[in-house]
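As you look at this complex, bear in mind that one protein chain is not there, while each of the others sits in place.
Our next item is chain A:
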C-alpha cells in the first residue's frame, strides 16, 4: 500500500540528506571563531601600523603613545587593568540583567494591554534619545559618591530600551497561520504563549540583548568619568591621563576594548544559537 510513492520519495530525498550532513556539534564553535578572529587580526594589523608611524615620525607620547609602550604598561599594570575591567564589567553586567528583565516584563505587559502600550512606547522613545550618561552627576549626588548604584542604574536604563523595543516587536511577530493552528487545536492562551508566542519572540529578544550589551558597557564606563568611586576602567583612564601617564591610560583603554568585545561576542553567539532555524 505504500509501494508507489516510497521509491519516488527515496530518490527525491537522498540528495538533500547528503548535502545537509555536517556535524551539528561544531557549528557554534566555528561561528564563535569566525566571529572573533577577524577583528583580532584587524586589530593587530592596525597596532603594527600605528607603531610604525609613531616610531618613524617621532610622535611625542602625549599626542600618541606607541603600541610597544602601551604593551609595556599593560604587562606592568595587568592586575590593576584586570581589577578595573572586572569592576566596570560587573556594573555593566548587573545593569544589563536588570535592564533586560525590566524590558522583557514591560514588553509582555505592553503586548497584552493596548492602553499601556500606548503610554509606554512614547516614554521609552523619549528615554532612548536622552543622553543617559548625562544623568550621572545627578545620580551620584542621589546615591552618594562611594556607591556603584548610580552606574548600575545608568547601564540598566541604557540596556532597557533596545531590549524592550525588540522584545515587544518580537511578541507581535506570531504568524497568522500559527495563530490559526493554535485556534484549531483549541489551545489555551497559556499554551499558545508557550508554544508559539515566546519562541517567535526569542530571536528578537536576543537581538535586543546584543545591542543592549554594548550600550551597557559604554554607559557603565563613561559614567565613571563624571565621579563616583575611583576603581573602574573609566576612573583609571581619567586618573592616568590626568597624571600624564598616557601609555597607561591606553593600557586601560585596551581593557575597555576587551570588555566590550567579550560582551558583544557572547550575546552575538547566544543570538545566533537562538535564531538558528529561522
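The rule is short, and it goes like this: a residue touches a chain if its C-beta (ideal position, glycine included) is under 8 Å from a C-beta of that chain, and two chains touch if they have at least 3 such contacts; residues count from 1.
Here is the rule we go by: contacts and distances are computed from a predicted model.
Visitor: Pick from "NitT/TauT family transport system ATP-binding protein", "Acetaldehyde dehydrogenase", "Putative DNA modification/repair radical SAM protein" or "ATP synthase subunit a" the UniProt protein name of the chain that isn't shown here.
Guide: For the chain missing from the view, the UniProt record says "NitT/TauT family transport system ATP-binding protein".
Visitor: Tell me which residue among A:101, A:195, A:241 or A:262 touches the hidden chain in the full complex.
Guide: A:195
Visitor: For the chain that got dropped from the picture, name the residues of chain A it touches.
Guide: Contact residues on chain A toward the absent chain are 1-2, 4-6, 8-9, 12-13, 16-17, 20, 175, 177-178, 180-181, 183-187, 191, 195-196, 199, 202, 276-278.
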